[in-house]
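Below is a structure I'd like to ask you about.
Only a single protein chain was left out; the remaining protein chains are all shown in position.
By letter and in written order, the chains are A, B and C; residue numbering begins at 1 in each of them.
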Amino acid sequence: MPEASLKTRLHTVIFGTEPGAGRNFDIFLIVIILTSVAALFVDSIATVHQKYGDWLFAAEVVFTVLFTLEYAARIYCSPNRRAYIFSFYGLVDLLATIPTYLSLLIPGAQHLLIIRIFRVLRVFRIFKLFHYMSEANVLIRSLMSSRRKISVFLVCVLTLIVVFGALMYLIEGPENGFTSLPKSMYWAIVTVTTVGYGDIAPHTPMGQLIAALAMITSYAIIAIPTGILSAELIQESQRSITNKQCDSCKKFGHEKDSEFCRHCGEKLLPPSS
Amino acid sequence: MPEASLKTRLHTVIFGTEPGAGRNFDIFLIVIILTSVAALFVDSIATVHQKYGDWLFAAEVVFTVLFTLEYAARIYCSPNRRAYIFSFYGLVDLLATIPTYLSLLIPGAQHLLIIRIFRVLRVFRIFKLFHYMSEANVLIRSLMSSRRKISVFLVCVLTLIVVFGALMYLIEGPENGFTSLPKSMYWAIVTVTTVGYGDIAPHTPMGQLIAALAMITSYAIIAIPTGILSAELIQESQRSITNKQCDSCKKFGHEKDSEFCRHCGEKLLPPSS
Amino acid sequence: MPEASLKTRLHTVIFGTEPGAGRNFDIFLIVIILTSVAALFVDSIATVHQKYGDWLFAAEVVFTVLFTLEYAARIYCSPNRRAYIFSFYGLVDLLATIPTYLSLLIPGAQHLLIIRIFRVLRVFRIFKLFHYMSEANVLIRSLMSSRRKISVFLVCVLTLIVVFGALMYLIEGPENGFTSLPKSMYWAIVTVTTVGYGDIAPHTPMGQLIAALAMITSYAIIAIPTGILSAELIQESQRSITNKQCDSCKKFGHEKDSEFCRHCGEKLLPPSS
Partner (left out) sequence: MPEASLKTRLHTVIFGTEPGAGRNFDIFLIVIILTSVAALFVDSIATVHQKYGDWLFAAEVVFTVLFTLEYAARIYCSPNRRAYIFSFYGLVDLLATIPTYLSLLIPGAQHLLIIRIFRVLRVFRIFKLFHYMSEANVLIRSLMSSRRKISVFLVCVLTLIVVFGALMYLIEGPENGFTSLPKSMYWAIVTVTTVGYGDIAPHTPMGQLIAALAMITSYAIIAIPTGILSAELIQESQRSITNKQCDSCKKFGHEKDSEFCRHCGEKLLPPSS
């Protein structure tokens, strides 16, 4: 089966992440994606566009042809084509090529090429390659096991934003830039997150008092998610020291100095490794 | 007693939080409240108001009638009517309906409908429903047991604000926007909380030096509440681990879900308390 | 000794912090100080000054007379007058009265009354009264034992500020608001502490790149003092659980499950309390 073997070899190269051809292809791809995104970046600067716009357009066309060929190869060698086409990466791979073709018909459509930036997310596969994933997993596990506490915190923050935003709309009013309730909420978010652009700012003494209250509250509150996550990560790291397994009930999660399984009461054997 | 049974059934539906009619009613109510608040939001945008103002006013009237009926039903089926009427939720429920009626007499009074936003706080009852409350309790308990440390911290922050605010009023003076002591305090709060609108900013070199000192101090200080809360939350989570005692070897330090002592292998008895 | 007994009684009332006359006097004094400062605050608002300036001036005179009498009484009943007069509180007590007298000779001198605000620091004595001091001590002890780590951190921050400030002065130059090196440093402090007024902001692409680097560095760095303090406070709180004393070498600081003193090897007795 020469066709099948070509497909298998292509699949190993394109979808594979093992050292060798698979990893090299991924790294090469990331470099190409970053280069094409860099071209987009400099092309977005008006002065550069005027001088080198034609060259950059040519580069864009080359990149698009490369990406189209890669997309076709991915479909060709994919064992489950439907699954690939409608996966997140499949859609991004498609959307990373279309705008250039569209711009031949509709001028200006190449602005949508910016979607190509999302191909950079493929960098996360590189992570897996280089075993960074387990660290990311610790972070994700910590975030997951503290998701309820974080939800409670986010509800408090949203309540603060709604309450202070509404108050400021009533107190300051449209003449001071708080032209609508959504704009007031925008101000509240800018303030509570301590970004503070200053494009909308209270002008009345009463508004400044309320704003000061909002700031002090948010200043005190920012400690909460940090505290939650610190506590979780510490527990996580203490838990990870103790990956002893019980020989009888096969459960993990015993502390370093445990002598008996805390689930079935059997004696724990010393770790062989 | 048909009336009493109607009252009891109504009470179960309106005030109850158990799965079934009680929970469904609460969820339905939250949806209605959020819709009415959304209507308020879009109506506050001038362009939307001009186009759809009449439709949104009609929706507002319908919502108000619904909330009035709900308020009447709550009073009717409440075992202790006085307690409900003067409770926080009772007052908010009342204030969420009045502004529409007022606006028939006094034009513009419907702006007060914004008070209805506070009905969203009923979301916290949903929390109880979905057992998020215990997580919130951990947070509240941690905040309570570190309230003294946090008070000490807040007094330091307020001292900083007063001292730096007063200094800037003396140094910068009204010609640089520090027109009064309260305004100077407002500037100090905006700076110490790192919001930094830039509506008032020091212009003299001396003022900028003092402001820089204030910023570096506040930068160093922001670590304090986070540290306090982290330490508290970690202790809280360790406390939940370590207050089980083995009846056989009398040792402490078992995790919440341990069934057997990890030191001697005996079955752990459930805590008597 | 009627005079001596009057002195002793006065001293107990004015300097004492025990419940009864001493504490009541302190609380009364704080109220008076806060009222006089509030008067200063509202008097600093131009419109209030125009309307009620005379009344507020009268109040100021009354407060000054009261504070002068108190100052005289403090000197009179102080066992070590020299020590009191040149102590921090003694100087603030004096400076809180002088500006009013000065303003009779030199118009405008009453602006210095703002020094009176520092008398609010007397609030810290109230802390001692209400036993908040031990919590403040934990914080101070944690800060002291991590002072070296915090110094290392502050030196890093200052290096960042100097390096980025100098770079921006070279890159942006006076035409973009970076008129001098100190102003560049001011900009760097405003940026690194994430206050971000926006009164000075980079305009050249190169300057914006450097500024972006400064922001990301400072964003990563803000975690350091928080981590330091969290670790310290957790250790502190774990240490404070274990205030067992050794009967033999009288040393404190044994862990909960210690059976022998870790300093002299003697058996620890169970705590009597």
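Everything that follows uses one rule, which is that a residue touches a chain if its C-beta (ideal position, glycine included) is under 8 Å from a C-beta of that chain, and two chains touch if they have at least 3 such contacts.
Remember, it's a predicted structure, so these values are computed and weren't measured experimentally.
If I consider the whole complex, including the chain that's not displayed, which of C:Ala21, C:Ala83, C:Ile140 or C:Val155 touches that chain?
C:Val155
Which chain A residues would touch the chain omitted from the figure, given the whole complex?
40-41, 44-46, 111-112, 114, 117-118, 120-121, 123-124, 127, 132, 135-136, 138-139, 142, 150, 154, 157, 182-183, 185-186, 189-190, 192-199, 222, 225-226, 228-230, 232-234, 236-237
Which parts of chain B are in contact with the chain that was left out?
With respect to the unshown chain, the touching residues of chain B are 194-198, 226, 230, 234.
In the complete complex, the non-displayed chain touches which residues of chain C?
148-149, 151-153, 155, 159, 162-163, 166, 169-170, 174, 179-182, 191, 194-198, 201, 205, 208-209, 211-212, 215-216, 218-220, 222-224, 226-228, 230-231, 234-235, 254-255, 257-267
Simple rule for what comes next: only the chains that are shown with their structure count from here on.
Between copies chain A and chain B, are the contact residues mostly the same numbers or mostly different, with half as the line?
Answer different: the two copies use largely distinct residue numbers here.
Just to be sure I understand: the centre of a chain is the mean of its C-alpha atoms, right? Then which chain's centre is nearest the mean of all of them?
Of the chains present, the most centrally placed is B.
Could you give the separation in Å between the centres of chain A and chain B, each centre being the mean of its C-alpha atoms?
28
If you average the CA atoms of chain A and of chain C, how far apart do the two points sit, in angstrom?
41
Of all residues in chain B, which are in touch with two or more distinct other chains?
182, 194-198, 222, 226, 228, 230, 234 - these are the residues of chain B that touch more than one other chain.
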